[in-house]
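Every protein chain of the complex appears in place save one, which is left out.
First chain written, first letter: the chains are A and B, and each begins at residue 1.
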Amino acid sequence: MLKYLAKRGITYVVMIFLTTSAGYFLAVSSLKPALLEQERIPRPTPEQVANSMRLKGLDPDLSPWERYVDWLTGIVTRWDWGRSPNGAYINAEFGDRVWISTRLFLASIILTLVIGVALGVYSAARQYKVQDRVITSYSYLAYIVPAPIAYFLVQLGAININESVGDRIFFVTGISTPGLAPGWAQFGDMLAHYVVPTVAITLVGWGAYQIAQRQYLLDNVNADFVRTARAKGLTRNQAIARHALRVSFIPVAQSIAFTIPAIFAGGFFAEKIFAWPGVGSWSIDAISLQDVNAATATLAYGSVIFALGAILADFATTLVDPRVRVQ
Amino acid sequence: MSSETTTGATEPARHGVERLHVAGLHAPNDAVLSVRGLNVRFNSENGVIHAVRGVDFDLMPGKTLGIVGESGSGKSVTSLAIMGLLPPTAQVSGSVRLKGQELLGLSDKAMCAYRGNELAMVFQDPLSSLTPVFTVGTQIIEALTIHHPTMSRAAKEARAVELLAMVGIPSPKDRLKAFPHEFSGGMRQRVMIAIAIANNPRVLIADEPTTALDVTIQAQVLEVLHTAQEETGAAVVMITHDLGVVAGMADDIMVMYAGKPVETGGVDDIYYNPRMPYTMGLLGAVPRVDVAEKASLVPIEGMPPNLLHAPTGCSFAPRCPLASDACLDGEPALAPVAGAALHRAACIKSGSLGGSVDVHGVFAAPPVAVSRFDAIPRAERSTVLQLKDVRKHFPLTRGALIKRRIGTVKAVDGLSFDIREGECFSIVGESGSGKTTTLLEILEFHPDQDGEVVIGGLSNKQAADAKTKGKMRRELQMVFQDPTGALDPRFTVYEVLAEPLQNVGMDRPAIKKRIMELMKLVGLQPDHVNRFPNQFSGGQRQRIGIARALAVNPKLVVLDEPVSALDVSVQAGVINLLDHLRAELGLSYLLVAHDLSVVRHISNRVAVMYLGKIVEIGAVDRVFDNPRHPYTRALLSAIPVPDPQLERTRERIILQGDLPSPLQAPKGCNFATRCPVFAALPPAKQEKCRTLEPPLEAATGSRDQQFACFYPDGELDEDMLVVHETVDHHAP
Partner (left out) sequence: MTNLNAVDPAAVAQDAHLESADVVIGKTTIIFRRFLRNKTAVAGLAIFLALTVFSFIGGFFTQWDKETIDPFSIGMRPSADHYLGTSQAGIDLYAMTVEGTRISILIGLVVGLVSVLIAAVYGCTMAYFGGKADKVMLFILEALIMMPALLVVAVATSGGAAGLKRDLPSWLLLIIVLLVFSWMGTARLIRSMSMSLMQRDFVKAAQYMGVPPRRIVWRHLVPNIGSLLILDITRGVTAAILAEVAFSFIGIGIKVPDVSLGVLIGQATSQVSTFPWMFWVPLTVMFLLTGSLAMMNDGLRDAFDPSSSSTGKAKKARARKITAEKKTA
């Protein structure tokens, strides 16, 4: 088992390396920070710009390959992901933002999975009844709404509630209220800021899981082994709960590989809309600021998240399905 | 004769005990399971399907009732209705009493007290009937926990080990922790039986428990069921489509057709003196492995009726050769047959039928087809297919990162045989014996094969260019086991049949003409060519498959289990068709089948394979009447025969365990590990079997029989022989 995971791990490391390298070349060839610099007032001379860029390791006169080698050497030897055109160090910027993003995604991933699977089970148990129809129609609706628009609508709804109540119940932007003393007040404030974005991501995300889990469970409800369990003396509901449910988790576990990147992408939109200073909004801002190193770093982060998702899916699958366990 | 099955709710009460209970030496309360007027209806999109219509029976403790019928006859629905396992949308009416307690109408929860406790069931497909994510031990222990919540963990585990040992699973203690996917099909069915008998049920319902299994494994599982019945004293309801399986086991038989019992009685009454044309047809449709005489099988034309409409006459009338206008006037009730009070049949003509009536005459079975080649001695006929020392070895590797070879699977190991014009050659053996690989080696011939395959005089060694290959292909066509999977669901029958013809470059008018010919040849209506395969029944689909194989006039047709997916009555029609085509078109067949009765009926020669090798080969009558190799003997003895007296008295060889994994293939004789002769040999002689490989040698006194065994006349090991001398209970 460990050997298998190690083998998968190596494959993913190679893949991350390749995608990140490809991303670097794409960024280097299309993002030109020097051009943006020249639009500053007072207008610097091209020499001044080139000098300032050279100091930050962003020499525009070097070929993409030379810059790639420099950049890679920095990462491999010093774990230094380079600097932004404004002189900031990627490593330092990144550290703060990763934590903000991860907290947001983690809560949403767990909620999406739990609610999606639970509703899937619930609607399967009430197949074709009103509850099932409502829940499943909602999930199909969620499929045809683009994520950022859904987030925006949630935000709009929260604002409307605030307005109609006449008090600020929900925080619709930002991660915290500045100037609060550390302690319970700050913690409570953080939670209050979390509510709207987490709810928004979860509301959009669970639909796919609900539909999948409902289908997988319905596929298994009339399986032969459920009949065997009933023949032993379990009621229908007991047999489904003890036997069919566990089996229906297998394909859901496999699909975790795709949820995590999806939530991650959703998170990008969410950060942008709710003005959270996470990796997602940073990367989009970085790109508009022609920041090669920041863009590549976020791309690498995305690849790592995907690989983690895939490994987690493998792990979850072996957990629920004895047939794939390597003896 | 005491029959435990009493039927016919309309009969006036004789004993005055209960109006519904009609006759029998037992008082009604003795019946452990008593079913009256059972009706099951399902709502479907097309209307109400009346799946079970009035089933009555009494089951006495320790006795066995066989319910026989084809798919759709309502036999499985009956069993599920008794168990209360039908979907809630099913409307069930009537009465099901277990030891006097009414079960129908009980809630799912209330039924749970009986299910798995006093009333247990074994299902058909062992591969899907166990939950894949739980260990076998967990699943057995669950059955105990449900009904004995207070039992200690240790006691439950001990009981589980005991149960596994009882059903014949080696090293039961370790196997408790194994998952179902680590077991073979036969082993899983044993586990199913262990679960069913865990709480010593009074009634055990077995729904086609051996249908998916090999004959040798079927014999083992039937034996386990027998043991289980003896150990628990349970009464058994055995549901099957195979009249052979229940012949030796059942005390009483109920034949079902279109949801209704059409004939019931003691096992001997039904088999030797059938009074209902359907029963007669079913018995005549089954080929016999123990009879050499060639007679056509009895085909039952048509299809079972649609259960959507209430029948206005006898539901079998449309397919019955004896039907007259009177048969269409009201459905006949199950009435006692004259001369045998407990034998009932639902036929207005039952009085004039019986054991003395020739079923072949009644059903107009076609005359035995005689090929023009049959008269020519085999040696003078030309060879259509020849295999010379064909081998197929697969390397077996293990390891994820670096693959290392841990052994070789000798799927086919030095096979040589030939097929002459106009003959049918069969290969038999358990699954895993290499039959399918042999077919693949022939059909996927290529120059780099290990060994030579000669098709119509052309060798695979010459088949480098497309032209030679094409020529060889035209000589050889195939009919597949699963008629549904073998036809592209998106092709109409016309397109299916046109494909091989287009491939040989025939023009459109010629193709059309040929397709019309083919449709008639295989007994299909030519105007059905525009239909899709899913609009045909299984038997018709197989006919389409046969028509496709014959399209380009091949010399040899490869038949891979051509009838195993079909119902008994349909099977007979297809076998007769194959027989007829062989004679009319002078075809040769290469048949692979697990059903030795079919093989005996249709073949001229037969080869018995075991672990990639031929262990016995020769003329079918020689090999079947005088088998020399212990494996052939074991295979033959495992086949159940639809003859109750013979089944009850005959000696049976039960092979131990499954086919060994190819990795464990021993150095000497492959079969030594399971051989009943080997087990009885003195150690000195055993040594020879263990170290030397027996060559395929001609049997003395026979021109066409070869076998590979050193001690064909050796005594059989007593432990592997089983005779059920339980004939007494049927004495008058």
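Keep in mind that, in the parts below, a residue touches a chain if its C-beta (ideal position, glycine included) is under 8 Å from a C-beta of that chain, and two chains touch if they have at least 3 such contacts.
Computed from a predicted structure; not experimentally measured.
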**Study point:** Contact residue for the chain not shown (choose from B:443, B:585 or B:696)
**Key:** B:443
Check your understanding: Just one of B:275, B:349, B:435 or B:473 touches the chain that is missing; which is it?
Key -> B:473
Revision key, fill the gap. Sole touch to the unshown chain from A:198, A:290 or A:317: residue A:290
Review point. Which of B:530, B:553, B:661 or B:691 touches the chain that is not shown?
Key: B:530
Check your understanding: So which of B:125, B:223 or B:301 would be touching the chain we can't see?
Key -> B:301
**Study point:** Residues in chain B touching the chain absent from view
**Key:** 45-46, 299, 301, 364, 366, 443, 469-470, 473-474, 476-478, 480-482, 485-492, 494, 499-500, 503, 512, 516, 520-521, 523, 525-527, 529-530, 532, 534-535, 548, 552, 573, 576-577, 580
Study note, to complete from the structure: Hidden partner sits against chain A at residues 15-16, 18-19, 22-23, 26-27, 29-32, 35-36, 140, 143-149, 152, 156, 261, 264-265, 268-269, 272-273, 283-284, 287-288, 290, 295, 298-299, 302-303, 306-307
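Going forward, only the chains that are shown with their structure count from here on.
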Point to revise | Chain centre separation in whole Å, for chain B relative to chain A (CA means) | key: 55
Review point. Which residues, counting only chain A, touch chain B once they are in their complex?
Key: 3-4, 7, 222-225, 227-236, 242-243, 246-247, 250, 320-323, 326
Review point. Tell me, which parts of chain B touch chain A in their complex?
Key: 83, 85, 87, 108-109, 112-117, 120-121, 123, 125, 128-135, 142-143, 146-147, 179, 181, 192, 195-196, 400-401
